[in-house]
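Below is one structure. I have some questions about it.
For this depiction, one protein chain was excluded, whereas all remaining protein chains were kept in their positions.
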Amino acid sequence: MSIFNYLKNQIRGKSHLTLGFLLVTLLLFPLLVKSQFIIRVVINILIYIMLASSMNIINGFGGMFSIGHAGYYCVGAYTAAILSTRFGWSFWILLPLSGAMAGIVSMLLLGFPALRLRGLYFAMVTLGFSEVIRLIVLNWITLTRGPMGIPGIPFPTFFGNSIRYNWQFYYIILGIVVLMLFIIQRVLNSRIGRAWISIREDETAASAMGVEVFRYKLMNLFFATFWAGVAGCIYAFFARYISADSFTLDEGFSILAMVIVGGQGSFIGPILGPFLLLTLTEIFRGIAQYRLIIFGAAILIVMHLRPGGIAGGRMHSIKLSNIQEIKQKLSVRQDK
Amino acid sequence: MFYLQQIINGIAQGSIYALTAIGYAIILGIVNIPSFVHGDVMMIGAFAGYYSVLLFPDNLLLVFIIVFAATWVLGIIVDMVCYRRFRNSPRQVMLICTVGFSIFLKSSSQVIFGTRQKLIPNILGNNFFALGEIRITFVQIFIVSVVIFTVFLLQLLLYRTKIGLSVRAVSMHKSASALVGINVNQAMRFGNCLGCALGGIAGILLGVYYNAVHPLMGGNAAMKAFIAVIFGGINIPGAALGGLLLGIFENMGVSFFGSGYRDIVGYVILIIVLLIKPSGLLGRKESEIRI
Partner (left out) sequence: MEPTFAIKELCKYFGGLKAVDKVNIKIKKGMIYGIIGPNGAGKSTLFNVLTGHLSATSGDIYFENKKITNLPSYEITRLGIARTFQNIKLFKYMNVLDNVKIGFHTQTKTNFLDAIFHTSTYNHDERLTIKKGLEILERVGLADFTYDYALNLSYGIQRKLEIARALATNPTVLLLDEPTAGMNPVETNQIIKFIRQLNQEGLTIIIIEHDMKVIMNLCSRISVLNEGKKICEGIPREVQTDKDVIEAYLGKSNLLKFNK
């Protein structure tokens, strides 16, 4: 796998150039590409980047293993759908609200009951949670219209203009994703992020260092599922129709595949994973079944060849203390 | 009377759950490998059974032998793909591999077998015994008998053969077993294949019970197996008890709340057990480490 290392080094050496290039491409993208289909694919990728980042916070930084991501996603989407179609709430308010709803529901139904469980057991409970959410959605017909789903989710409005075109959506979602990545980056590089990583590495040692393990796991769960809920809201307004079918266990497995392939515990992993897997499935376009075959095989291949994923897993989790950063921080103080 | 009927239905369904749970308990408890793929192994067993029934509709025994053999071989494949290389890696690696293999099996099956369910011809007929208002169908008796018989054979295997002894020893203490000369890897592989084969039998029994097999039937069945094992304890009698009780509770629950909520019964039991006694009804209390 030295090809990866070679590429990585090349990119790292000219990081400003690549970043600049990336930024320009992202900003100009809808103007350059006229195909609506491709724009929609990219929007889909962006939504999955949110979901993969969300799962990565739990699996890669919280020391827990969650596979039930469809559940949090579902709560967010339905919150947005119900409140917008029935009460006319605005997209912008619903963004953080769906996130908060997903966070609260998962804390209550998953966090408090199940967080003390070890790896496999917690993972299974997240699956159970995901299915319970889906079943409730299917059966609580007065709230969710059951299997008929919720159609007619309105266009979001931006200063009075209604957002109708894919390219407009693209910029909005791009902005939200960039904001999310920024916030995640900042939280990870702080006392909170360090506490999470210490829990991931060794819970006993972390608690001996004064970290309130249970509380921080709850915080991790809330923070992560919040973003999954926000992704759900975005999906609801983009697809304009949702139903329980989009939130099966397979959804959680797909997101897991993206996280694993991209590299769990890294920062770029959840960006690379969705990009790679979703473009692959568009290339091998066919029925949905083929998509999952590729995902399954991708997980196995990555596990056998490079368990850290493409981005190389844990090593690159946070910006590790380096000499420049420290000198900078200390010198700022001396100036004052 | 109505409730008695539900209990009888529950026993029949529960015995299938019990068999699934026993297979899962062997893999999880004895071999200590987390497996996500058990449900899909059961599904493959069910399909193997389906095709065998088409080929040999008169020879049920042969059908079961084929199913057993097919899922045994599948167990070997699972071991090669998910477990063999990773015995010394962090456990999460094996878990993720089983997730990947499960996704792969499920979706490949949908492509190979088609996405619609396939109906298994009703070879046992629709006869039933009637005791007053209660009906016990032939199928139900057949299923319970097969499960009892299989468990009986399993007990013989585990308690009267050398390999069975190895498997039990490894389940209790891996390193001690290695020290007394047991081939731990071989025992774990055997245990894995045994668990898978039992799962295959459970799969075909599920197919017989519902008269249908479907590529996605594995996920649900695996979750039930997991819940049963947690409920009853990670050992064979516990798994059996857990499975039976789960079947009974599910059927009672369905009669009260409607069939849409069937699966919720299982999850509620799961949460309650995990909160109150995570080791299960018949499980041993592990040593605690508080945080």
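Residue numbering begins at 1 within each chain, and the chains themselves are lettered A and B in the order written.
In the analysis below, a contact is a pair of C-beta atoms (placed from the backbone, for glycine too) under 8 Å apart; a residue touches a chain by one contact, two chains touch by 3 or more.
Small disclaimer: the values here were computed from a predicted structure and weren't measured.
Set against the missing chain, the residues A:Leu117, A:Ile192 or A:Ile268 yield one that touches it, A:Ile192.
Of the options A:Leu108, A:Ile141 or A:Ile183, the residue whose C-beta touches the omitted chain is A:Ile183. Contact with the omitted chain, checked across A:Thr85, A:Ser207 or A:Thr248, is made by A:Ser207. Taking the complete complex into account, residues 183, 186-187, 189-195, 197-198, 201-202, 204-213, 219, 223, 314-315, 317, 320-323, 326, 329-330, 332-333 of subunit A touch the chain not shown.
Here, only the chains that are shown with their structure count from here on.
Per-chain Cα centroids separate subunit A from subunit B by 33 Å.
Residues 34, 81, 85-86, 89, 91-93, 95-97, 99-108, 110-111, 115, 219, 223, 226-227, 230, 260-261, 263-264, 266-267, 270-271, 274-275, 278, 289, 291 of subunit B are the ones that touch subunit A when the two sit in their complex.
Remark: subunit A residues 65, 67, 113-114, 116-117, 119-121, 123-125, 127-129, 131-132, 135, 138-139, 203-204, 207, 213-214, 249-250, 253, 256-257, 260, 289-293, 295-300, 303-304, 307 touch subunit B in the complex.
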